[in-house]
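Removed: one protein chain of the complex. Kept in place: all other protein chains.
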C-alpha cells in the first residue's frame, strides 16, 4: 500500500519535488480501529524521528487518523495530514463537502478529526462503502462502483457539493468518480503533496508558540523503541 | 495599489504561472465600508466577465470583502479569495490564527466572511491597526511597527499561534512581522496565488452542483455595464 | 412585481403610514442567483441614495438577498429586510420556523443570511417549491398548492411550527396557506412594514457605533451611477 | 411597580390599544432568584387564566424570567415576553446588543433565556448594575448614572452596538441612557407592547402545532389555587 | 407512581442509603405540558422546603422537567435531576445517546433541558413512544414493545449508541430493553440515586458562588402556600 500511495504522491508532485515514502517499522497492516490508530500514530512518530531530518515538509497518508499534532510538535517543517488537506481543498470548490470512507466504524474518528480541525461546519456528512481498506484493490471495478454509489448518496441526501475520498487506499479513483458523480472529487494524497509544496514555497513553518511548542526534555522508560524489535521500515525509494 | 499587489503575486507565483492583474473599471479607491464592498463586488464581477476567459483560476485581492461566491457561480475555474486563502493556510501552521487588519470598522465584515466560510472556530480574533488602507504605504516603518504591535496583542491576548495580514495592502510585510513577533505570518496574496496553482494542478474546478450552479438566463435592466440606464426609476406612488 | 408588493405593503400598513414603493433603476428582472443578488444590492443602494431622504424607515423586499447592511450603514433611519422581519416575527409564534422559497438554488443564500442574522438556531429548514419567482403569479392555484405542499413537508419532516413565505412574490398567500396547513404563516412584507412602524414609533434608529458607523469620505471611480465610466479597465500586464 | 410599568406600557401603546395591567395575586415582591422566578411564573399562569380571556395579546413584564412558554401553551393569542421583545428589536438596530440588568445573580437566568430563544449569538454580554429591583426608583439620578456606566462597559468592553434595559423597573430611562451613551437603548415594555400590536395587526397567533399544542385534560391535586388564599390581584385599570 | 419510583430508587441505592420518597402536596397527576411542569416545579420547591432538611442529597424524579436550579439555589446539599443523571451516565458508555420518552409534545422540553445542561452535543435525538405517562403501566408488554421499537429507531436512524429512558414511569424496563435492543439502557432514577451517593461520598456540595448563590430575603404575597390548601403529601416511608 505504501508503494501505491507513493506512486500517487509522486504523480501529484511538482517537477522539482522528491518524495520519500516511509512505512512505519511496526504497527497494523491497515488502520480501522481506535487502538490501531494509536499504535500507528506512535509508528509514525517513530518513523518521523528517523526519517524527517532534511525533509522540507511531511505528509501523513492516513485519513481520519491520529498523530499529526505530535509531528507538528516534534518537527519545524510543515506537517500536512491528508484529512485536513482534502477538507481544506474541498472548501475552495464548494459550499459543503462529503467524505466517502471505508468502514462505518471509522466514521466517528473522521468526524472527531474534522471537529478538532474546525472543519465540521462545512462537512455535509461522512459515509462508508463498507469495503475494508485491504480489500479496496481486490476488485477495482466493484470499488469504483461502491465509491460512486456512496458519493451519490452524499450529494443527493446530505447536500455535499464536493466529495473527499476518505482513505489513501482510494488513491487514483478521483477522476473516475468525479466523472460519474458530476462533482469535484478530492484525493487527499495529491492534495496534501501540493499543499506541502505550497507551504514550503511560501516559506512558512509550524508555529512554535502555543500548542506545538517544543516540549522540555523528559525521562522515558523503554523508549525510544529498541531497534532489534524488527527491521527498520524501508523507505520505498527516493 | 493594483501594481503593488501584482508584484507580490508575481513574486509568489511558480515559474510557469502568468499573472494577469485587473483593476475594476469603477468603484471605490479602497474598500473600508459595507457600501464600498458592495460596489467593489460588482466591479469585480464586471471585471471577471471581461477578463476571466482563458484564465486557469481567479484570485480576489480584497480581504474580508464580497463577491467570491458570485464569481464561483459565474466561472468554472477555481476562484480563491485572499481571506479564505490566508485562513486555510494558517490552519496548517497553528491551532489558532489571528487577523491583523486596517480599521476597526472592517472587523465585523471579516468576522462575517470567516463565519460563512466555516473558519471562525479557529480564528482567535480580528484586530485593527487603525491605519487606513491608503495610508499603509505612507510611512512603511510606522506601518510595520503598528502591524507588529497589533500582531503581538493577537498572540498574547487572544492566543493566536499564527497571524494573517488582513489587507492586500500589507503585502510584503509578512517576513518582517514574522521575524519580530515570532510566529508564522500569512500574506493572503501569495497564499491565494499558490493555492490557485494547486487547485489547477490537481485538475479541480468549482462544483456546479448546489450553491454555485450556473444561473438560468435572466432579463436585466441596464446591465451589463456600461449602460444607457435611462431615467431614474419612478417611485410608484406616494 | 413592485406594484404587487406595494399593494401588500399598503394593505399591511397602519392608517397614518405612507408607503413609497421604489424599483431599482437597473438590475435583474428577479433575483435567483448570487450574481443577480449582488447587482440588485447595488441597485437598492442606488435607489436608497436617491429616495430614502425624508423616509422614517426603509423596507427591503427581497427574501434572502444582499444589501441590508449597506443601507444600515448609509442611512440613520431603521432598515428592515423581509428575511429578518419574517424570521423575527416567526420567533414569537413558535419554537421553530421553516422557510418556503422558490428555487432550490436560493436555499444556501437564505441559510447564509439567517446565519449572519443569528437566526439559524430556530430555523427548522429552508425548502423550495421549484417555481421561479416570475412564474409565481402565472397559475395562482398551482402556486398555492405547491407552497402548501412544501409547507407541509416543512412542518412534518423538519418540525417547523411556523412557516415563513420566502419570497416577496408569494405576498397575499399567507392566510390561505395558514388555513390549509394549520400553522401560522408569516409574509415578510407586511411583517417588515409593521416592524418598521414599530421601530419608528419607539423612537429607535440604527446604531452608529460599530458595524454601521458612517464611512469616511472616499474617492470613487465611475460612481455614483449613471456614469461616463470611460474605457474598460486595462489589465496591468500579461 | 405594576402601576409604573402600566404607565410606560400605556404611553407606548397605539391610540386604539387598551392596556389591562395585572399583578399576580401571590408571589414575591420582585424577582431576583430562581425560586422567586418559579413562583412568579405560576402567579403569572394563574393571572392569565383569570384575566386573559378577551385580550388580543399578552405581554409579560419580567426580564429574563420564566413562564412565557406556559402561557403560549395555555392561550391562543400572542404572548410577548419583554426579554424576547427587547432582544429581537435590538437585532434590527445593530449587529450586537448588550443587556444591562440589576443584580449579577440574575445574569445566568437572562443568558439561559436568550439561549433558549436562539438569541445568544448576537448578545455581546449581560452586565449588572448591582442595584436591586426595588431600589431602582429610590435615587433616580444614581440609577441613571449606574445604568449609563454599565451600558458604557457593555459598548466598550463587550462590543455591544445596542443596549437593552434588562429590567422592567428601568422603564422610562431609555431615552436618557441612549443620549448619554450614544447607542440605541431598548426598553422591553414599550417594545413588547408594540410587537404585541404588530402580531395582532398581522392576524398571527401562537402555533398550536408542536411545543405549544394544547395539553390534554389532567387531574390536578390542590389546583387551581383556592381563591381564599388572598384577594385577587387588582387590574390597575382599563 | 411515587411508590413505584421509590421502589426502583431503593433497589438502586447502596446498603447504607435511606431513601425518603416525597410526592408534592399539590400539582398535576403527571407532567406532560409546560404549564404542568411549572406547577410541578413549585410543588417540588414546596416539598423540598418541608422535607429536605437533614437529607444528604435530593433527587428529582421528573425527566425533562423544571425546578432543579431552584432547588440548587435553595439547598446546600447536591440536587440531582434524573434527566442530567441519565445523560451524564450515558456519556460514559457511548459516544452518543438517544432519549426515549412518552409523548411527542414533551420532546422540546427535554431538548431544552439538555441544551441548558450543555448535554445537547452528544444527544443523538429524543423520540416518543406516544404512550402517556399514566398509561405506561396499563399494559406492560405493550409498553416494553413500544419502548424497544422507539429505542431501535434511535439507534438505527439517529445513531444513538446508548439509550436513556425518558420518564421515571419507565423505571424497571432498562434491563429488558437493553437485552432486546443490544445497547446499554440508562434508567434515570437508579443513575440519579447512585450519583447523589457519589457526590455525597466525595464531600461535594452545590457551589454557592454564582447561579446558585442564596437569594436575599424577600417579601412574598400569599406564600408559603397555606397549609389548609390540602393535606401534605405523605412521604412514602423512611
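The chains carry the letters A, B, C, D and E, assigned in the order they are written, with residues numbered from 1 in each.
Convention: a residue touches a chain if its C-beta (ideal position, glycine included) is under 8 Å from a C-beta of that chain, and two chains touch if they have at least 3 such contacts.
Worth saying up front: this structure is predicted, and the values here are computed from it rather than measured.
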Can you work out which residue in A:59, A:74 or A:90 touches the chain that's missing from view?
A:74
Which listed residue, E:88, E:113, E:127 or E:218, touches the chain dropped from view?
E:88
Among the options A:1, A:20 or A:39, which residue touches the chain absent from this view?
A:39
Write down which of B:25, B:38, B:68 or B:95 is the residue touching the left-out chain.
B:95
State which residues belonging to chain E touch the missing partner chain.
12, 14, 78, 80, 84, 88-89, 91-96, 117-119, 121-122, 155, 159, 161-162, 175, 182-184, 186, 190-191, 194-195, 197-199, 201-212
In terms of residues, what is the contact footprint of the unshown chain on chain A?
25-30, 32-39, 41-42, 45, 66-67, 69-70, 72-74, 105, 108-109, 112, 115-116, 132, 210-213, 215-216, 218-223, 225-226, 229-230
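Keep in mind that, in the parts below, only the chains that are shown with their structure count from here on.
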Chain centre separation (chain A, chain B; CA means) in Å:
29
In angstrom, rounded to a whole number, how far apart do the mean CA points of chain A and chain E lie?
45
So which stretches of chain D touch two or more other chains?
95, 210-212
